[in-house]
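What follows is one structure encoded as structure tokens, with my remarks underneath.
Note that one protein chain is taken out, while the other chains of the complex remain in position.
Showing chain A:
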Amino acid sequence: MRTVGAISLGAVLALALAGCGGSGDSGAAGGPQTISFLTHWGPEQVTALKAAAAAFHTKNPDVTVDIRAVPFANLLSTLRTQGASPNGPTIAGIYDLWLPELVRDGLAAPAPSGVAADVKAGWPANMADGVTKQGQVRGYPNEVDLYALNYNKKLFAEAGIPAPPKTWDELTADAAKLTKRDGGKVTQQGFGVITSWASGAVHPWLSLVNSNGGQLLDGSTPKLDDPKVVAAAQLYADLVKSGATQPSMSSANANTTGPYLDNFVNGKTGMIIMANWWQSALKQAMGDRYSDVGVAPVPVGPEGTGSAGVSYSWLTMVNGKASPSKQDAAWKFLQFLNGPESGKGGSSAMGDILMSMGILPSRTSDLTAHKAELSDPFIAAYVAELPNAKPFPTVLGGEAMSQAVQKHIENVVFGKETAQQAMTAAQSEVAGILAKAGA
């Protein structure tokens, strides 16, 4: 027994000795700095970002920016596992829903006064507010995405529908006209929904809720049992019951592709509520048939006063766990990357990169510089809806909240719960999640 104890102690000591070798910050204060930029962008955008980093290095030889790219699905887990380590990413592009937690845990550093002033001067007030937490600007707003109704103009013409629906009643009627059956089987659905993907399930549904005068949260209090919210769930239930929405056509996979996308691009779905970023996916998958795609505001519900699709944004933040010298270098680089001198024709390099993906930039001068590209009918329809969009609430526990709402929306879609049951249960669950998260 003593032998085993001695062996174990020896092993533990060996481990302790091995684990004592800490890794310090390589960049001494004031000396040359190497900082890293974590992103989920694809190879083309990473190349553009590397070019911007090289241009910055030419002007600032003391700062070298390494670009680290990971798939979207691994971005948050990479931040969680590497964010607090000495060699973790200095800069990260993040989804705004993650910001409250990153601020709480000290990962999203407050911006210096010069950067805060830059953000307030160069971006619309609602975007600057979106990156302000605990009274301090936490990064540069980048892309903005919002939801609108996408519809297939060819299918509309075939069904004799002259214009996209403006109200829920019109949506229901048009969805019925667009639905085709072969015997008892639906071969073309009028209105598509998305399942197996939290944002894909929640954001389009919440766009309908917003357009019916409802809301997900009032501050940090859930409002899911509000009749205006329940009505949107009931709309889904009614569409499924009528056959105009086919649950089997709704699923998504980890790549945010799958049957919901396939059915729309193959002309098997008449309408779907989706965000502007999927333009590139539609173009790639539809080829010439992309011209069949039309975009319209989210239909307004009986209790609503106007269309209000959900919007969300991404921002670039600086790691508050990095050394002060690295943080300074990182803010300097971000100021360059988001400034009007780093891109083409008055755009920032960030604006150019976002536009290369068909994504809306948010800096006012970027929107001006890319005015011609933004006049593309698909994007223009989204730009027109930007002032009416309602940002998805960013609160502590936001991810878990989204998943809880997703579960109950899917329960309605698959007939496991009635609209009222689903929203009552979601209200209780979300309240518990937010209370536990300290929202």
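The definition used in the following text is that a residue touches a chain if its C-beta (ideal position, glycine included) is under 8 Å from a C-beta of that chain, and two chains touch if they have at least 3 such contacts; residues count from 1.
Going forward, contacts and distances are computed from a predicted model.
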Protein name as given in UniProt for the chain not displayed, "Carbohydrate ABC transporter membrane protein 1, CUT1 family", "Lactate utilization protein", "Ferredoxin" or "Aliphatic sulfonates transport permease protein SsuC": "Carbohydrate ABC transporter membrane protein 1, CUT1 family"
Given A:G106, A:P227, A:G346 or A:P377, the one touching the chain that is not displayed: A:G106
Contact residue for the chain not shown (choose from A:N87, A:S248 or A:T305): A:S248
Listed residues A:G214, A:P259 or A:G343, member touching the removed chain: A:P259
Those residues of chain A which, in the complete complex, touch the missing chain: 2-3, 6-8, 10-12, 14-15, 73, 76-77, 79-81, 83-84, 101-102, 104-107, 185, 187, 195-197, 247-254, 258-259, 262, 266, 268, 397, 399-400, 403, 406-407, 410-411, 413-414, 416
